[in-house]
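With one protein chain removed, the remaining protein chains of the complex are shown where they sit.
Up next, chain A:
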């Protein structure tokens, strides 16, 4: 192996690498976002306090049963197997011809959804009971409490876990090569099929994966800090109608 070979391979095949990385990023990003929404909804439904009796109690029980099954099933089976079942299986059994990218996003989304719903549930349970009580005392119902008070806090708290899911998704989309999605791993395999340089080609791929995951982690860390805001309240900066230069310096220093 030499640096020359690596540079050669990259300069020759960079459009393929780039396209592969783009597809990987696209699938994992959409998958993470859709999965988080699924997770939030499932987590929301699973924490509805059950009434003591009546039809609603039975309904909630049934829905919770279905959702538990969903979570257990997708957490308990490998994504590579799910990909085969959903893509080739649906084509063979029901004659449904899915678009590969759509299938890929679908698989990543429901997988992330299963993990995220547990993360969200944990996030909701960990919110101080006083927040629920204060919302109840003000007259909010479950849905209002969730959307106005609890979920915004949960979203902040589970941001690190969501970032983690995103990073995992970037790496795990590589298994989708079994349904021939042209993501980064698939593209690398194609390049290797042409030049037979496994070591150098996959080394480049490693670096690209690392750059993607590292960048995502940094961006999320930045967003977390932004959301948290400053520790102390600066009354002067808050009341200032016209900002003087020295105030601006102080403000930027504080942030």
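To be clear about the criterion, contacts are C-beta pairs under 8 Å (C-beta built on N, C-alpha and C of every residue); 3 or more make two chains touch, one makes a residue touch a chain; residues count from 1.
Note that in this section contacts and distances are computed from a predicted model.
Enquirer: Out of "Nitrile hydratase subunit beta", "NusG domain II-containing protein", "YdbS-like PH domain-containing protein" or "Amino acid ABC transporter ATP-binding protein, PAAT family", which one is the UniProt protein name for the chain not included here?
Expert: Matching the unshown chain against "Nitrile hydratase subunit beta", "NusG domain II-containing protein", "YdbS-like PH domain-containing protein" or "Amino acid ABC transporter ATP-binding protein, PAAT family" yields "Amino acid ABC transporter ATP-binding protein, PAAT family".
Enquirer: Which of A:68, A:99 or A:131 touches the chain that is not shown?
Expert: Going through A:68, A:99 or A:131 one by one, A:131 is the residue touching the chain not shown.
Enquirer: Touching the absent chain in the whole complex: find that residue among A:140, A:159, A:178 or A:192.
Expert: A:140
Enquirer: Touching the hidden chain in the complete assembly: which of A:19, A:100 or A:156 does that?
Expert: Within the whole complex, the residue contacting the unshown chain is A:156.
Enquirer: Which parts of chain A are in contact with the chain that was left out?
Expert: For chain A, the residues touching the absent chain are 128, 130-131, 133-141, 144, 148-149, 152-153, 156, 229-233, 235, 238-239.
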